[in-house]
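Take a look at the structure set out below.
All protein chains but one are shown at their positions in the complex.
Naming follows writing order (A and B), and every chain is counted from residue 1.
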Amino acid sequence: MSDHNPNAPSHLKHYFHDVNQQYETSKFAMWAFILTEVLTFAGLFVAYIVYRSWYPDMFVDAHKLLDVNKGLTNTVVLITSSLTMALAIWAIQKNNKKLSVLMLVATFVFALAFLGIKYLEYSHKFEVGQLPGLYYSYMGPDAAHLNNPHIFFSIYFIMTGLHGLHVAIGMGLIAWLIYSTQKGNLTSEYYTPMEMIGIFWHLVDLIWIYLFPLFYLIG
Amino acid sequence: MSEHHITPLRTYLIIASLLLFLSAVTVWVSYVDLGPLNIVVAMLVATVKASLVAFFFMHLLWDDKKNLTMFLMSLMFFGIFVTITLLDTEFRGDLGLNPEVKNPINNRASFYDTLPLTDTHGHPVDEHSDDHHEDKEHH
Partner (left out) sequence: MSEHKKQNYLNHPKGLMSWILTLDHKRIGLMYLFSGILFFFLGGLLALVMRFELAAPGNDIISNEVYNNVYTLHGAIMIFLFIIPAIPGALGNILLPLMVGAKDVAFPRLNLASFYIYSFGALFAMYTIINGGVDTGWTFYTPYSTQSSSNVVPMTLGIFIIGFSSILTGLNFIATIHKMRIPGLTWYKLPLFVWALYGTSLVQITATPVLAITMVLLMLERFLGIGIFDPALGGDPVLYQHFFWFYSHPAVYIMILPAFGIISEIIPVHSRKKIWGYKFIAYSTLSIAFIGFLVWGHHMFTSGQSVFSQIVFSFITYFVGIPTGVKIFSWILTMYKGQVSFTPPMMYALSFLFLFTIGGLTGIFLGAVALDIHLHDTYFVVAHFHYVMQGGTIVAFLGGLHHWWPKSFGVMYNQTIANIAALGVFIGFNGTFFPQFLLGLRGMPRRYATYDEQFVELHSYSTFWSGILGISIFIAVMNLFWSFIKKNKVDPGSNPWGGMTLEWTHTSSPPHPHNFEEEPVLQHGPYDYDKVIVEKTYKK
């Protein structure tokens, strides 16, 4: 029985036969988890699609109140962070601990930048009153004629907010990876957590790839 | 773990460049008015980008096919949710042909009547203006 096998690596759990079975199972389960994340955002995308079909002109006009430059910058930031995340895994596969940690730190910094830009966007909206639901109060010359713009901003805040929450969670996970890799717990022999968190991070990028055109580039 | 496929560095860099290029394309294309095709093109470009991320960064091209199946299934169920919901919302009233009945929603919530006009910084404008643009043609 493998729980008595002195040659088994310490990270091999006793209910798995070998490290490969454990690794493949973890990856597979991660993809099942990705399915649940897609379905979570799916609900919000459905709300977006339905309301855009009911208020097409309002969506077009309301979206002009968003800052395309910040959106594009965030897109670039996130794509780059995806690259550095992938490179962190590439580095650990080559057993290059230093490079891997460097790439993880870069990913963390980019994530922080993303949230920073979002903070700038959100705080501007708070200032002018472009808020969800009943808190909406912006009636500037470019918005006074709109029908129920609070719905656009509700959906905007919920979707980018949930996405931002995932960025923040990802940052926490990446921070743990930095610690774990630096300590030597993750090596080319065993880097499954890094790969799984990497998949999560790429999903965060994936969702933004759709959010960006849908909110910032309508029409 | 040595039998794991290691993606070459070059591949990662090429894909990342493609992604950045396509992001620029997305923005550029949004300035060209293609009418109803706008959304189609935007989503197509986004899907190409997403596929690059999924197949290369997320490794699906080389992985066990079950992982790809899991991912595609999630998209399929999303598709089911959207499509069937739209079968309701797009066809209300006389099979969706009567716009007034199709969108029997309160077009302008009553709290807007209590909101003062503002300038672009969100500060209320002093003079009252009576020309609210009511009943903008909606679809």
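Note that in this section contacts are C-beta pairs under 8 Å (C-beta built on N, C-alpha and C of every residue); 3 or more make two chains touch, one makes a residue touch a chain.
Fair warning: this is a prediction, and the values are worked out from it, not measured in the lab.
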Contact set of the excluded chain (shown chains only): A, B
Candidates A:L104, A:I155 or A:M194 - the one touching the absent chain: A:I155
Where the missing chain touches chain A, by residue: 1, 3, 14-16, 21, 24-25, 28-29, 32-33, 35-37, 39-44, 46-47, 50-51, 54, 132-135, 147-148, 150-151, 154-155, 158
Residues from chain B at the interface with the omitted partner, ascending: 66, 73-74, 77, 80-81, 84-85, 87-93, 95-96, 105-111
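Simple rule for what comes next: only the chains that are shown with their structure count from here on.
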Chain centre separation in whole Å, for chain B relative to chain A (CA means): 16
Residue ranges of chain A in contact with chain B within the complex: 19-20, 23-24, 27-28, 31-32, 34-35, 38-39, 42-43, 45-46, 49-50, 53-58, 68, 72, 75-76, 79-80, 82-83, 85-87, 90, 93-94, 127-130, 134, 136-142, 144-145, 147-148, 150, 188-191, 198-199, 202-203, 205-206, 209-210, 212-214, 217-219
Contacting residues of chain B [partner chain A, same complex]: 1-4, 6-7, 9, 12-13, 16, 19-20, 23, 26-27, 30, 33, 38-39, 42-43, 45-46, 49-50, 53-54, 57-59, 63-64, 66-67, 70-71, 73-75, 77-78, 81-82, 85-86, 89-90, 103, 105-109, 111-112, 115-122, 132-133, 136-139
